[in-house]
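Note that this complex is displayed minus one protein chain, with the remaining chains in position.
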Amino acid sequence: MAVMRPETSPGSDLDAELLLTMYRHMVRARVLDERMWVLNRQGRAPFVISCQGHEAAQVGMAMALRPGYDWIAPYYRDLALTLVLGMTPRDHLLALLARAADPNSGGRQMPAHYGYRPLNIITGGSPVATQVLHAAGAALASRVRGEDAVAYTSLGEGSTSEGDFHEGLNFAAVHQLPLICVVENNGFAISVPWSKQGHTKDVADRALGYGMPGVIVDGLDPVASYHAMTEAVARARRGEGPTLIEAKVARLTPHSSDDDDRPYKTREAVAEEKAQDCVLRFRRVLEQRGVLSPGDAEEVRAQCMREVDRAQEEAENSPLPSPESLHLHVYGDQ
Amino acid sequence: MAVMRPETSPGSDLDAELLLTMYRHMVRARVLDERMWVLNRQGRAPFVISCQGHEAAQVGMAMALRPGYDWIAPYYRDLALTLVLGMTPRDHLLALLARAADPNSGGRQMPAHYGYRPLNIITGGSPVATQVLHAAGAALASRVRGEDAVAYTSLGEGSTSEGDFHEGLNFAAVHQLPLICVVENNGFAISVPWSKQGHTKDVADRALGYGMPGVIVDGLDPVASYHAMTEAVARARRGEGPTLIEAKVARLTPHSSDDDDRPYKTREAVAEEKAQDCVLRFRRVLEQRGVLSPGDAEEVRAQCMREVDRAQEEAENSPLPSPESLHLHVYGDQ
Amino acid sequence: MAIRTYIEAIREGMRDEMRRDPRVIVLGEDVGVKGGVFKATDGLHAEFGEMRVIDTPLAESAIVGVAIGAAINGLRPIAEIQFQDFILPAVDQIISEAAKIRYRSNNGFSVPMVVRAPFGGGVHGALYHSQSLEAMFCHIPGLKVVVPSTPQDAKGLLRAAIRDPDPVLFFEHKRCYRLIRGEVPDGEYTVPLGCAEVRREGRDIAVFTYGLMTHFCMEAAESLARDGFACEVVDLRSLRPLDRAAIVASARKCGKVLCVQEANLAVSVMSEVAAIVAEDCFEYLDAPVRRLGGPEVPGVPFSPPLEEAYMLNTTKIEAALRELAAY
Partner (left out) sequence: MAIRTYIEAIREGMRDEMRRDPRVIVLGEDVGVKGGVFKATDGLHAEFGEMRVIDTPLAESAIVGVAIGAAINGLRPIAEIQFQDFILPAVDQIISEAAKIRYRSNNGFSVPMVVRAPFGGGVHGALYHSQSLEAMFCHIPGLKVVVPSTPQDAKGLLRAAIRDPDPVLFFEHKRCYRLIRGEVPDGEYTVPLGCAEVRREGRDIAVFTYGLMTHFCMEAAESLARDGFACEVVDLRSLRPLDRAAIVASARKCGKVLCVQEANLAVSVMSEVAAIVAEDCFEYLDAPVRRLGGPEVPGVPFSPPLEEAYMLNTTKIEAALRELAAY
């Protein structure tokens, strides 16, 4: 099996409505993400980890899934993905501010540890790559029940060095499970570049070891991401097994609010990535194609700002968990 | 990087002396292995695990290494390999009979858990695939000291499903370590066939995910194995990085003396493998080429029998460990 | 009531639950056509097919991690780890994931999964087929840990574990598999998790133990009874949660305590039992708490004299009981 590099010119064959929806999702995620950094810098949120630079890939992928039916085992950068699936800025700001009403964890986990039962978004912990196995298991269960739900999982390129990545993809391949594993390759695992994580040019080459299709996609292009995912999902629903998709993305921020990227990333590299910012790029494409008229982009952004303002207010007014709740939900039969 | 299938006609370009040495090593291992089963059936050895069907691959590989200089992290089927490197039938029978003088472990480990300091044969435990990382570490240490020693490790095809296999090969590839990893593919992991371990036709395909050469070799042919290994070793010594070699071998016995292979292996498959017995096959080749004259094979076997007889006697007369020695060697500063 | 070996009881427990609940599946290495290396799953593949009895690749983290995902998506997986020794590659999935999923999701998700694994020595299994590694899991909130000692408990506890809403580690003493037989009730009984069982009543010395050691302790107690000392033998059965009330009650009643386990003692289940006694029975004790366990070495060696020196037996336990009786 060879690694595939499907060619799609951005926005080629999708209707304007869908393209606009994509754009709105990307901006909404970006605006929310930026707000979280503001709250961090203001000292109101001790920790932020960002999806900036990953929005195009995530939005494209998420729009190819069936929310609430398919099973999702995401990772900490998947803010945009979860928003497309149906989580709200309010949900995420409740988590950021560690409120009792945080639907992910009731304020128990760090922000960006997604989990939301109504949408089959499987709760994630911090150890990287473990979720690949959970997604494989969820896919297995759907198959046992004869459903055609697929399981989606994602992780960073660095995390593919973990044993669980190997064991999960291998298991899914052997059992030809309906699993789609997306590697969001932003070139770095905190400070460690891909060249120190793997000796192949592309992460998608890892698929070859499992006898499954590996697909490389321009993750700065939501349409290309959407197409790649649509195809992988269709294959999986038809019972034709798993796919590994590598989305080439950019990390536009340091690893997290605790990181300083200056020792390991040149300022030129940072500037280059910023120049390729997927939100700006997609805006330009849509403007060129006339999907966005002058002023539309500003209006989209303003709408998102209003939504995020409201969400922030609600989250800030929402109570923290009570100390006594510390002891709840260790076991189900308590 | 593509998977390679080097062609070698058995015995092509090696001189008669070397071929004869190979044959002797194969017979010696086979005779010893058979004796261990006899001792098991007589109730004198509670556990045997066998190299029968793997001898050609192991002898060929071992002869391409530098004993006592290179680092060896073998697995439980590597009886023939360890014999070529310099361990003796006596050493192994001391282990089989759990004697104090067992140089592997002083009778502490099950038989076939090799380990011998003077030959850099790194002590192995039972969990499969862990040794791949030890070999990578040993290779790293040689490199740090500027030596050109290589590290050899081996495991079964089923064990390549473990996370440690992935982490070890990936590490070696990234750091371009002088590691040679040999997968002895006998088609089964106890009862589980390769089709349930991996979705690729060949195990060597796993190398593609690590950007290292994968080589498939007829492991029933010691000469082909020798050539493949010689080349991998040369590359490694030159600092050109690791190689994964898949040796296609046969498991001529059940998994171990505790296993019954009838529920999962047809009698026809067993008979077919026996018909391809690598020791017999190599004997025929050498007879055809005139390297073995009539009667030579019998003489080789008789010599080996005498050596094993003597070794057995010595081992049987060797004392068991004393109960008090139970407490020794937990820490080095005791 | 039928007579069953310990392993037959386990096999029947799985079979009965699989018949009763289509969500129950079995996965592990060699559990399919071979029926497991100990034959615990023998016949299940034939009865329930490939879809519900799954031979996995040789990868323990996958076995547990896939079981977690399947449990989250509505199944009730029973994951078999071939030997407890080989559970270690799956420790991250067990401790970081299974144990924390309910808590970290604020009750949004749960992992109703059983991980079965044979443990224990005395079978010439050497360092890696003899260990008793349960202690490390007993430290972890979110897990339950069960060790049956009789066929009746094996079946009843296993059924309760399969129906439990949370991850249960079910450790079976491999030496008990064919050595221990006993009556098993007919019908659909379960034995509740979290409860110790007094196997023998007495008022002189309380003996706390579990697994194979329960049988050795019973024999030793029998021997002391002939000399008029009445030992109360408490089979803990559930190592997490521990049955604190039962421990305290027997310790207070007897005033002398012997803790017996096969595993080595440092930071172990019997450390906790002794600590509970030290906390809650101060005014009732007539002697120092005594513990008996495996020696401070990294595993059970292969060679018979070493294995024998390592393993506890009735004689060693009896000697400790007599010493304590004489205090």
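Think of it as A, B and C in the order they're written, each chain with its own count starting at 1.
Methods note: contacts are C-beta pairs under 8 Å (C-beta built on N, C-alpha and C of every residue); 3 or more make two chains touch, one makes a residue touch a chain.
Bear in mind that the values here come from a model prediction, so they are computed numbers and not experimental data.
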item: Where the missing chain makes contact, among the chains that are shown; value: A, B, C
item: Residue touching the undisplayed chain, where the options are A:M26, A:L85, A:A98 or A:V150; value: A:A98
item: Which of B:F47, B:W71 or B:Y152 contacts the chain that the document leaves out; value: B:W71
item: Residue of B:F171, B:Y226 or B:Y264 in touch with the missing chain, whole complex considered; value: B:F171
item: Hidden-chain contact residue, picked from the options C:I140, C:L169 or C:V233; value: C:I140
item: Touch list for subunit A against the chain that is not drawn; value: 46-47, 98-100, 105-110, 113, 125-128, 158-159, 161-164, 189-192, 196-198, 258-259, 263-264, 320-327, 330
item: Subunit B residues that touch the omitted chain in the full complex; value: 71, 73, 102-106, 108-109, 113, 115-117, 120, 122-123, 125-127, 130, 132-145, 151, 163-164, 167-168, 170-171, 174-175, 328-333
item: Subunit C residues touching the omitted chain (full complex); value: 61, 85, 88-89, 91-92, 95-96, 99-100, 103-104, 127-128, 133, 135-136, 138-142, 240, 242, 263-272, 274-275, 277-283, 285, 287-291, 296-299
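Here, only the chains that are shown with their structure count from here on.
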item: Most contacted chain pair (by C-beta pair count); value: A-C
item: Subunit A-subunit C separation of Cα centroids, rounded to whole Å; value: 41
item: Rounded Å distance between subunit B and subunit C, as computed from the means of their C-alpha atoms; value: 37
item: Two or more partner chains touched - positions in subunit B; value: 161-164, 196-198
item: Subunit C residues counted as touching two or more neighbouring chains; value: 56-57, 59, 61-62, 89
